[in-house]
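And now, chain A:
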Amino acid sequence: MKRIHALLTAVTLVLGVATGGFAADTIKLGVAGPHSGDLAPYGIPAMKAAQLVVKKINATGGVLGKQVELLIQDDQCKPEIATNTATKLVTEGADVVLGHICSGATKAALGIYKDAKVPVMSPSATNPPLTQSGDYPNFFRTIASDDMQAKMAVDFAINTLGVKKIAVLHDKGDYGKGFAEFAKKFIEESGKAEVVLFEGITPGAINYDSIVGKIRRDKAEALVFGGYHPEASKLVSSMKRKRLKVAFISDDGVKDDSFVKVAGVAAEGAYMTGPRDLSSIPLNATATSEFKTEYGTDPGAFFQEGYSAALALLNAIEQAGSTDYDAVVKALQTKYVETPVGTIKFDDRGDAEGVGFSVYQVENGNFKELK
Partner candidate 1 sequence: MAEKHKLLEVKGLTMDFGGLRAVDSVSLDVCEGEIAALIGPNGAGKTTFFNCVTGIYTPTKGDILLHPKGLDTRRLNGLKPNRVTEMGLARTFQNIRLFADMTVLENVMIGRHCRTKSGIFRSILRSKGVRQEEQEIVEVSYQLLKKVGLADFANEFAKNLPYGAQRRLEIARAMATDPFLLLLDEPAAGMNPQETAELDQLICKISEQDRIAILLIEHDMKLVMNISNPIYVMEYGKKIAEGSPQQIKDNPKVIEAYLGEETDA
Partner candidate 2 sequence: MDYFLELFLGGLTRGSIYALIALGYTMVYGIIQLINFAHGEIYMIGAFVALIVAGICTIYGFAGISVLVLAAIAAIIYASAYGYTLEKIAYRPLRGAPRLSQLISAIGMSIFLQNYVLLAQTPDFLPFPSLIPEFAFMEPVAHIVGSSELVILMTTVITMILLTLLIKKTKIGKAMRATQQDMSMARLVGINVDRIISLTFVIGSALAAIGGVLVASYIGQVNFYIGFLAGVKAFTAAVLGGIGSVPGAVLGGLVLGWTESFAAGYVSSDYEDVFAFGLLVLILILRPAGLLGKARKQKV
């Protein structure tokens, strides 16, 4: 036991030296998110985006004449690990942090960054209270919050599609249930339609036939679903098999190529909200092609947002002229920056101005933006 403890101590010492040794003169960009485990696909693209951005910036002379150093930490999307991750980033002296990916992990970690006065920017945490509660002045994000999506989806269902009876489902998760609850609230507030069904489905279940039957029974004209693409594909497939034709409206978690590829024909005609189409933005094309040359595949979820967040953070440091917390925050809130998600700055709650949503529809296996 004693020996093992000594060994551990030695290991920690070595690691401590290894990470802390070259602290000299770099700008440290922390990157936190799930890089292992089942949620890794949501974290790795943003991490790779940060790597690409840093590589490019360092090649052109860095920020404020200093090289940018990446501190990458895995939080597995778990709040309890995220606090460790955050502490680690703070102790290693991260000047700014790109992350976290999941809202829960972000919430858990933010307190630590706040105490340490580190600006944090998430490419993906869409949970509304993160900005709206005002608890986290150091938090920013390059993605719009869930309530905006829900509002857009509900408006679309009621005003464009003109449905009166809406079923609202979610996957019992933080993201999906949050979206669904906002959707329910907005539908009820509108007074133009009613929620005929509000339920959570069990992720990973073999089929959703019962719930599809229920939608039919309750004569819903539209289904608003909050959650991610695996469940969404199962839902639309089940609806197609059961010959149930109702409008399917969902969120950004579903606007994923996998949805179209997994659900196939069943996905045709489905609506979903997602960040505005970015293909016309030149920087977006550059970023994507950078990714493709580097990794040979298409970038995954939250790549553009991650890329944008890395750019915005480093740009703010450049603009502020130092890594001082107040100066960086001020720069984030006042100076516009060109990113793959558009030219943005942040409002005083931390949400990006100029980032918005559109409604998309699946058409011939592609997402078509509806204007």
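Simple rule for what comes next: contacts are C-beta pairs under 8 Å (C-beta built on N, C-alpha and C of every residue); 3 or more make two chains touch, one makes a residue touch a chain; residues count from 1.
How were these candidates chosen? In short, all candidates are chains of the complex that A comes from, given by their letters.
Since the structure is predicted, the reported quantities are computational estimates derived from the model, not experimental observations.
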For chain A, which of the options 1 or 2 is its touching partner in this complex? 2
Residue positions on chain A within touch of candidate 2 in the complex are 37-38, 40-41, 172, 199-202, 204-207, 209-211, 213-214, 216-217, 229-230, 233-234, 237, 241-244, 258, 261-264
